[in-house]
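Note that this complex is displayed minus one protein chain, with the remaining chains in position.
The chains carry the letters A and B, assigned in the order they are written, with residues numbered from 1 in each.
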Amino acid sequence: MSQKVFAPWEDATEKPLIQFKGVTKKFGDFVAIDNLSLDIYQKEFFALLGPSGCGKTTMMRMLAGFEAPTHGTILLAGQDIAPVPPNKRAVNMMFQSYALFPHLSVWDNIAFGLRREGQDKDAIAARVEEMLRLTRLSKFAKRKPHQISGGQRQRVALARSLAKAPKLLLLDEPLGALDAKLRQDTQFELMDIQEKTGTTFVIVTHDQEEAMTVASRVAVMDEGRVIQVATPSVIYEAPETVYVADFIGDVNIIQGRASQDADKVRIDWAEGQPPIIGTTQKTFSPSQTCHFAIRPEKVAISTEQPEAPNVLQGRVIDIAYLGNLSTYHVELPDGTMMKAQTANTRRLSRRDITWEDNVWLSFTDTAGVLLER
Amino acid sequence: MNLRRFALIAVPYIWLLALFLVPFLIVLKISLSDIALARPPYMPQLDLSAGWEGITSFFAALDFENFVFLTTDDLYWRAYLSSLQIAALSTFITLCIGYPIAYGMARAPLEWRATLLMLVILPFWTSFLIRVYAWMGILSNEGLLNQFLMWTGLISAPLTILNTNTAVYIGIVYTYLPFMILPIYAALEKMDESLLEAAEDLGCSRIQAFWLVTIPLSRNGIIAGCFLVFIPAIGEFVIPSLLGGSGTLMIGKVLWEEFFSNRDWPVASAVAIILLLILIIPIILFQRNEQKAREAEG
């Protein structure tokens, strides 16, 4: 390979920047983080994704130094960071509320951390100007935080936390306060800035789309545990559990009993229905309960019976027209609902499928994944 | 860092211990002592140089004599009772006057409200003493009120108001009125107007809606306002001594006279301790109400 793909987690010789080693955090009786181990590498854009209360914010606050682990250690570049107070850590944080100092101008907000380091005036000024250019805020340097818009505030917060060139930047729901349109633009801007500065970013978010867009790797969390850590495409195409499959994107889950023959698995899922054929690397014992997960866009819908490894018959109950896509909700004879998605690639195409139509759903034997739980 | 935290806690803590708690314990101790013709005019004195014996003999000499004395002389319990009665009645009058004002303020157009609020707060910043004094000229026999009433022909001879309990009521109501208005206004002001419309929509008359919606929703404000008037009114000294007469019995005044005129420190201290015991109940009730209100707001 001439150009190396960025994947330090696959390289055994690469040293992680951050290591969580058996970290547990309790608040009274409540276990926020449960014996968690995780490695994050230099220059990664790492996303902690999960519903609220899953412990992702607690992990971030432990990295910043506002919480200490109850058990276990956190290493930053091989050093235990537990005894280091937040103001001495080479870690900076961008707060969810931005936490811009209301009494200071944009310029002074960005210079705030640099001044604490006792750098000389010219060096501070040069660095602030550089950050203002990077975040396209030069025009607003003299304004106070309440005199600029939400998107600009977000960029000030980013510039302020990047000004000290931290080893690690923590972003707590950085785009949560922005509206949907602005959020998309800002996501790309964030990725751009991360690439330019080469800083390791750890972002906390509950928005799966955001995590998928920006991150090099995503850790899906639930109830203080990491369920799966992988690249966005692996998370989407090869989730390891039903929880991950369901949390990210839209999915059809069919439960049944497995009978395996080499890498092919036959799933008996309903009385009188043809079995589903899937492919897997895992081993299922005979009649083990398994879950077949398939994304709606991998299910084809047609009015004629097609030739395919898996063909199911059903009736259209609902059609959701989303502009670029249409999602069909199809009821199978046993009452199971299944979603199929088609791209509306042609304008004004004759939509030949409508409510109450009898249709055929089909998919290949590699389109879905088999999950144990 | 921990040293700083320690200092941060220790400085105000020690200040309050030395200048609030210790003085209070001294009052408690003196209330259990006997009057003596000495300086300071009470005994026993704690003699630490005598060691443990000094301490034991000191405690042995303390007794509840002064408290027993308070029950034998009916001046004291009549003063407590009349303080409670004056405080309670004037609280009620303040509520009756304060509620309509707070209600009117809350319904006034938005752009007036800040000004009205300032007008209520302004007297609070002006000297209490001056506000009480202002009534002396009005209520006296030749005062403006009597001149006005005689001019209207309602009375033919001047009424004696100054140096009576009536003047004390007027004084308390007048000086504490802002304390009643402010919490009620705060409660009424954040009330959603659509609640009243909903009540009327559901068949209430205006007056029914007022009783069934407005009053219950301003309940916390009413309770807070009543305590804010009642608690300080009990121990009031300035108003009864300037507006009240020789017949006006209020415990704050009794304590003052016991101390400055009779120089009976042990009895004055005992009077103070009983006054505090009386106040504890409304104070606890008040705290509980405040806490409930805070919890209700989340």
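Quick note on the criterion: a contact is a pair of C-beta atoms (placed from the backbone, for glycine too) under 8 Å apart; a residue touches a chain by one contact, two chains touch by 3 or more.
One rule holds in what follows: contacts and distances are computed from a predicted model.
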item: Absent chain [UniProt protein name; select from "Trk system potassium uptake protein TrkA", "Probable glycine dehydrogenase (decarboxylating) subunit 1", "ABC transporter permease subunit" or "MaoC family dehydratase"]; value: "ABC transporter permease subunit"
item: Chain not shown, its touching partners among those shown; value: A, B
item: Residue, one of B:68, B:122, B:155 or B:195, that touches the chain absent here; value: B:122
item: Candidates B:84, B:97 or B:204 - the one touching the absent chain; value: B:97
item: Candidate in contact with the missing chain, chosen from B:85, B:147 or B:205; value: B:147
item: Sites on subunit A contacted by the missing partner chain, in the whole complex; value: 64-66, 85-89, 91-93, 95-97, 99, 101-103, 112-113, 116-117, 144, 146-152, 160-161, 164, 182
item: Missing-chain contacts mapped onto subunit B; value: 1, 4-5, 8-9, 11-13, 15-17, 19-24, 26-27, 30, 40, 97-98, 100-101, 103-109, 114, 116, 118-123, 125-131, 133-138, 140, 142-144, 147, 174, 177-178, 181, 193, 231-232, 234-238, 241-242, 252, 255-256, 259, 265, 268-269, 272, 275-276, 279, 283, 286-287
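As a convention for this text, only the chains that are shown with their structure count from here on.
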item: Centre-of-Cα separation between subunit B and subunit A, whole angstrom; value: 60
